Each structure stands twice: as structure tokens, then as C-alpha cells.
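Notes for the one structure printed next.
One protein chain is absent from this view; the other protein chains keep their places.
For chain A:
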């Protein structure tokens, strides 16, 4: 609320005289009068210029005066009488005290300054509280069972006699989408040959969102379904609490096995997740793994089982580097598979090739688009030929999806490995043994799986006993998810309790039904939301919105068209959040709003000025042009991901322009640095330091590009300067960041020191500006 200077300390009331004795004052805008010193003056007409006096005027005025004084005494000192033309023409003769008082009464309940301050404070306090309460209800509680599974545990269903494999080679390829292996365009020719022969069993392993590496690794190794909280942990990779060493994973189970050893090659994410788990490691930092890395493959066979993690990070799925990369990966697969075939001690080795997640057409992942959630999963071993006849390969892309062959859950990998290698299923597993691989056993495996899942289900539904008492005749009639599970379990248990029934199709079906249903229930996070907390959180947020809106409403009304614009934008933005596709395509909203806003300002200017205002016209037009370029710069969002844009299509094709832009940017930064940085030193010194730092950074950029995306330097080889090319990228990065840090310290500390010592407040100025000027 705007307060005029002299009376800024008092409370201001505003109201509008809309109706004076039933005559509507016709005006397109709310009338606005001036703020007078006292109500008394206004009403008595000393300053008002009310020239005519009606017969009842004095009597009415007295009444109003009395009432106004009451208001004044009660602490509201000033009134803005919104009168305008009406004052002169109607007010004196026609004003009725009754109406006037009504208006004043109405005005007195309008929000004074203190109330709006209170509301603003309330809104700001409520926002964090509501977010906190909502978050505690939204991030679901995951029943987590500590410890390791053992065969002695009665809940685990006992040990099985035979495990067909005793070693496993587990090869993870980053973002290995299903079609990268299975499609006719794929470079995985050897793998496809194995699929045809039956020695490889292909699946599409559905990865739940969030499709980023760490939660996926967690799902693959523990068999549980990580929540969105793990996203945060994915970025905090250095955080040692996020490792999986303390959890029950198939890696831990393998290590606990008699003589179990693990070896790892590749991305050091795995080392951080599983510290002290591997006997031998050869890790590579994933940050500096630029697009195409080649891992020297030299399968050595002393330790068993092996874990192998290979990583490839590719930028664009239709990129020309894709197929050679796939062929290279296929070469590794062939090498390992040949070793399994030929080496005596590897005959009982299972070889698993899988992707941690897929990617969309732009090479991004993290969301829940079809391509992102569909990584490939291939089990390979000569032994598989006994249970599999082979499948057609390559196959064309199934209609609009990436679901090749049978789709399984990524969490199914853990129990399947447990069964195939003969170790207990990890305690927190929600996966179900992949039925296609059941051919190795006659009995019991599914029961073991089901018992283990039941153990977790009990944790999630502690109030249910999973006994006969709760059972209904028809499980579809059950009221809650827990009751349905309880019922399904009893159905299955009653069948398998009879020894002669254990292998019947009915028993297998019942067990699968229970396990699958449990998987669905436990993986749908909705069952774990705390609805009352969500409700309270939303309620508080709504309160905060109301309070905030009430605070700004006066200001918005005052600013008329601009206020209307802002209100419209916020309302539209709020509505937009209900359309999931608009959440993914939010940038379109802001592009749309900002270009319209510029257009509006332009029209407004044209509307206001008599002069053609050509400068403003060009200014606004160039802003619109720049905005249009920004729009075309990157294809963001899901819908148009991968379509041509400036940054990924135009600039790589015109790489001279790209490097010119880079050069200009660096030169600008160097020039600014040399003018402003290290204010106490001589300008020559500062220029030399900035120049050195800038050139080093530019050299690092070129060297990094050469390693990361060599195609951007095509025909520009002369940009690569030998010293930069030869030095290690990590060392260069460290040197440059150290240089930047030193420059920052040298620049800002003296400035802060000077200001603290001087104790002078330079109003509205940045720290560096006045000092930088004085150094000139």
C-alpha cells in the first residue's frame, strides 16, 4: 500500500463512494481523491471545495463527522475520500448521511496496514510449515528390514537343493534402452545371435521412476523399489550414508557365500555404493567419463563370481556414434561369452547384460517416459539352451513402446539371481522370480520367494495376522490392499501346505498371484502416503495463499492493468500445475507469457506516446527477437525432446560460429575481470592475471571438448594447443578452479575489510563497484 510522505506513519483507509442516493456515478475507473489531513477537514469542506450546500447538508455532515471521529478515535486516523467529479456535482446536495455512514462503516472493516502486515507474516510462516508437513506425508515410509537373509530363517523358506550357476558376470551399460540391443539397427549382432540360439533370454526390465542411476542400482541389487528420496541421494554421491553396504543386496549375499569374491571394473558409483565389498576394483570417475570410454577387457578368472560394470554415456540416441559403441559393447559380450564357453571353470557362469535405465530421444533420463523406463535385460549362458528354444531376433520396435519380449520389473533381477545362484533372497526384496527361468527347478522356488515377500508385507501391514481368520471367500471382495494380500496368501498357503499339491499348476498360480499382487501393492507409493498429513499440508498452503492474496490484493487493484496481468499469470500458472503435460512443458508457458508481456508493453508505449518512439520500438522488437532465439536454443521438455534446435543442431553444424561465440564470451569475462578484479593491485597485474586465467579456462574447454565431443572441433584442429591436450583434464580443472577461488578471495576480502573498517554505508551499491572505481 502506498502512503504519502507526511502521514506515512498513520493508518490509511480507502473507500469509494459508489452510490450517492441511488445515483451511480458513471466512471470507467474507480474515483480517487486526495488524502486530506483529517477527516474533519474533509467532511466540513474546508479543503474540499464543496461549493453548494443542500438543505440537509449541515445536519448530515454533523452525523458523518461524529461517526468519523469515532473511527478516528478508534485508531484509524485518515480517510481517503474517493470522489473525483462526484464531489463537485452530487456530494453536497445529494449526500445522505445514512449512505455515507454505510460507506464509512464498510471502509472501516477494510484491511488496514497492520492487518496486511500480519497476514503477510502469517503467509510466510505458513509456507515452510505446510511444505514440511506435506513432505513428511508425501515421502513414503518404506518398511525396511535390517540385517541379512539366511537360509536358517524360517521366513525365508529354506535352502533349495540345486542352483544351476555358481558364478555371475553382471554387466551394466548406462542407459541401455531395450531397442539398443533388440532392434534391427542395433550393433549387438552377437547378442542377437545368442538370443536366436536360445543361449540368451531377452527381457525388457521395467525401471520405475526416477530413472537415474543410483535408485536403479539400488533396485537391481536389493530388489526393493526406491522412492524419490533416493534422487537426492543420487546427487549426494559423496555422502557415505547413502551406500548400500549395510543393506541386504545380492552382492552382499554373494560375498557371504562360501568363498565368495567380487571384482568390479568401471564406474565408481558402484564403489561408493558398495564400499569394501569388492576384492579388486578398477574404477573410473563417472564425471570425467566423457561420451565414449573404452574399458580394457581382460577377463581373468581367479576370483568368482565377477561383477562387471561397464559404462557408456552417449549423447544422442540417433547419433552416429551409437552403433559403433553398441558394436564395441557387443564385442565385450562376445569376449566374455566365448570365455564362458571355452574355459572349464566358467561353465557354470551366468552372464547378465542390463541397462540401469533407458533414455528419451534427446538422451535424457530421469522421468517416466516409455523410453526412459525400458532398459534391456539379457541372461546369457550355454546352459540356458536347456530351458529355452530361442526367440526371434532382431525384432522391429513394438508399436509406440519399447517393450520387447516379456516385460519384467527391474526388482525381479535380485530374486532371480538368488534362485539361479542359490543364495537367500535379499530381505527387502519385492521382486518376483522371472517365470521364464523357472525351468531349472521342479519345486519350491516360488514358495521361497513368496515367503520372503510375505515377510515385508507383514512389516507394511502390522495389524494383519495373515491367518485364516481374516480370509474371505472371494479375495476381490477384500476391503483394503492388506486384506486382499492376506486373503491371497492364505489361498496360496492352503494349497502348498499339502505336499502333493506343491507342484500343481494351481499352487504355482496362487503363489505367483500373491507375489505379483504384493509387488504391485508395495511398489505403488500411494499406499504409503500419509493422507491426513497431505491434507493438513495442502490446507495450510491454501491458507497461506489466501493470506498472501489478501495482502497483495490492494496493491494489485491499485496498479490496474499490470495488476490484472500479474493476477492472470499467477492464476494461469496455478491452473497449469494440474495438467501434467504442462508441468513437463512449463517452459512453453513462460515463453508464451513473456512474449505477450513484451507485446503488451510495446502496445502500451505506443498507446501512451505521441512521438513515434522509434528507439523504444526497436528496443522492444530486439527483446522479442532475443526471446525468440532463446526459445529455439534448446528443445526442453518431453514432447519435442530431440527435435532440432540451435544448441544441438545448428551450432554443431556451424562450429566456427559456436567457437566465435565461446571466444567472445571468454573475452568479455576477461575484460570485465581485468577491470574489476583485485582492486588494490595495479591494472596491469590484474589484466595479466585475468588473461592467464581466461586463456587457461579456454584451453581447458577446448581440451575437454576434444575428449567429450570431438565432432564440435571438426576442421578446427588448430584450436587444440598441445600443452592443454596433454595435461590431464582433472588437473586442469583443479588448477582453474583454484585460480578462480584465489581471484575471488583477493577481490572480495579487501573490499569487505575496507567496508567494515570504513563503516560507511554506500546505499544501493554493490561491494566492488565503488572500490573498483577508486582504483582507477
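Quick note on the criterion: a contact is a pair of C-beta atoms (placed from the backbone, for glycine too) under 8 Å apart; a residue touches a chain by one contact, two chains touch by 3 or more; residues count from 1.
Here is the rule we use: contacts and distances are computed from a predicted model.
Q: Considering only the chain that is not displayed, what protein name does its UniProt record carry among "Mediator of RNA polymerase II transcription subunit 21", "Ribosome biogenesis protein YTM1", "Alpha-1,3-glucosyltransferase" or "Glycosylphosphatidylinositol anchor biosynthesis protein 11"?
A: "Glycosylphosphatidylinositol anchor biosynthesis protein 11"
Q: In the full complex, which of A:401, A:562 or A:748 touches the chain missing from this view?
A: Once the missing chain is taken into account, the touching residue is A:562.
Q: In the whole complex, not just what's shown, which of A:639, A:654, A:672 or A:734 touches the removed chain?
A: Selected residue, touching the omitted chain: A:639.
Q: For the chain that's not shown, point to the residue among A:280, A:604, A:654 or A:672 touching it.
A: Checking the options A:280, A:604, A:654 or A:672, the one contacting the hidden chain is A:604.
Q: Of A:579, A:685 or A:721, which one is in contact with the hidden chain?
A: A:579
Q: Check each of A:327, A:364, A:530 or A:595 against the chain that is not shown and name the one that touches it.
A: A:595
Q: Would you write out the residues of chain A that touch the absent chain, in ascending order?
A: These residues touch the chain not displayed: 28-29, 559-562, 579-582, 584-585, 588-589, 591-592, 595-596, 599-600, 603-613, 621, 624-625, 627-628, 631-632, 637-639, 644.
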